[in-house]
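Below is a slice of the complex: some chains, not all, each in place.
Order as written gives the chain letters A and B; numbering starts at 1 within each chain.
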Amino acid sequence: MSEQIFPKRLAEGYQSFLQGRFGRERARYQELAEQGQNPDTLLIGCCDSRVPPEVIFDAGPGELFVVRNVANLAPPYKPNDDYHGTSAAIEFAVMGLKVKHIVVMGHAQCGGVRAYTEMEADPYMRPLAPGDFIGRWIRLLAPAAEGLGAPSEPLSDWSERLNHESIKASLANLRSFPYIATLEARGWLSLHGAYFGVATGELLVLNEATGQFHQIAAEAYRDLFADAPRF
Amino acid sequence: MSEQIFPKRLAEGYQSFLQGRFGRERARYQELAEQGQNPDTLLIGCCDSRVPPEVIFDAGPGELFVVRNVANLAPPYKPNDDYHGTSAAIEFAVMGLKVKHIVVMGHAQCGGVRAYTEMEADPYMRPLAPGDFIGRWIRLLAPAAEGLGAPSEPLSDWSERLNHESIKASLANLRSFPYIATLEARGWLSLHGAYFGVATGELLVLNEATGQFHQIAAEAYRDLFADAPRF
């Protein structure tokens, strides 16, 4: 490998950033470099290329501490001798950076949730690769799937239901971290579930009291969707 | 929790996205929702709030499949009974989405690398939390640190050297995934190291032949930095 073959699209995109956004926000970047980051929010999102959190929340530099894994999962609190990147990021954000919010953001048509659905529907489904890291990772969805019964057709509907349940299960897993439970109980930390509809741009947020997902602050942007075909 | 207290800053940012970027790219989002994602690049980046990959590469929806963990680490290939989010994301991107590039992007002033440095310099350093997920996670940096000797003052310099070595070690770890080694040998996949200087906006890319990091396509943006104090 040599620098010459660094992907052209990325090199061009970087120059666009440098001449555009970085130029405008240079002072902010310099300040963040000197004083360190101090984000308010930990966002747990999906690796999916369609759902970058900074874009969806139009976030500036320093605003969101973001861990992204397949299917935006927060594992349960299970310290052992192995390394666990997501749990490490949660610990770093909550105990190191002292964030005030944790947002678990799912999205429609998630390939990881879909893979779990297909694996459950067809026991002969082949794993992606010999190491089967994906198979073991998405088995974290199993507790969320328990209340749904066996996958039923159309699988895409079952998969979206699982997707919603998975966000609730991740919030429950977060609360299995002792310090998260404590900080939430004291009102120093709050947890949120959100769900982005890729096709429509709709953002749903979870009302944990009812277990339902609702449009966020619908009245505030009702006009926006006046001419949208269906939403 | 109820939807009413969804962080105001995020709700506003989302509306800005909806009225701005989503409005302009609605057709692209709809297409991506219907046809699925097909990104060319897997980017392994840091959770740090100052280094969102889509911003730094001005990437559009569908372009980058992004895993973000503390210190942008790719672990070695070690399948076991435990779940491993980063290895799962690598498997999903390479074997499922068949990406053509993997970019490991580090950045200056990384808190995870710094934490490893301090832990090495001071054996009395306390862990962030009882579970010590961060301690075990950043121990993945140990092989990269081997050639550097014990941490020396100023720690920030030692930390930056480790930061560079860590990117090289992550590339080596990626090549311990059998299919990555095979696909790279066949020319179907290429691996890249990059490093973002938060303060300056500078992007360095790794020349693996020399082991050195260089400014990317320097001539292309020389003018930009004409008035930069030092670079």
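We adopt the following convention: contacts are C-beta pairs under 8 Å (C-beta built on N, C-alpha and C of every residue); 3 or more make two chains touch, one makes a residue touch a chain.
None of the values given here were measured: they were computed from a predicted structure.
Taken over the full complex in this file rather than the chains on view, the one protein sequence occurs as 4 copies, with 2 of them shown.
Everything below uses one rule, namely that only the chains that are shown with their structure count from here on.
Centre-to-centre, using mean CA coordinates, chain A is 16 Å away from chain B. By the touch criterion given at the top, residues 1-3, 5-7, 9-11, 13-22, 26, 29-30, 32-34, 36-37, 39-41, 47-50, 52-59, 61-70, 73, 75, 77, 79-96, 101, 103, 108-109, 111-112, 115, 128-134, 136-140, 177-179, 190-192, 194, 197-199, 201, 203, 205-209, 214, 216-217, 220-221, 224 of chain B touch chain A in their complex.
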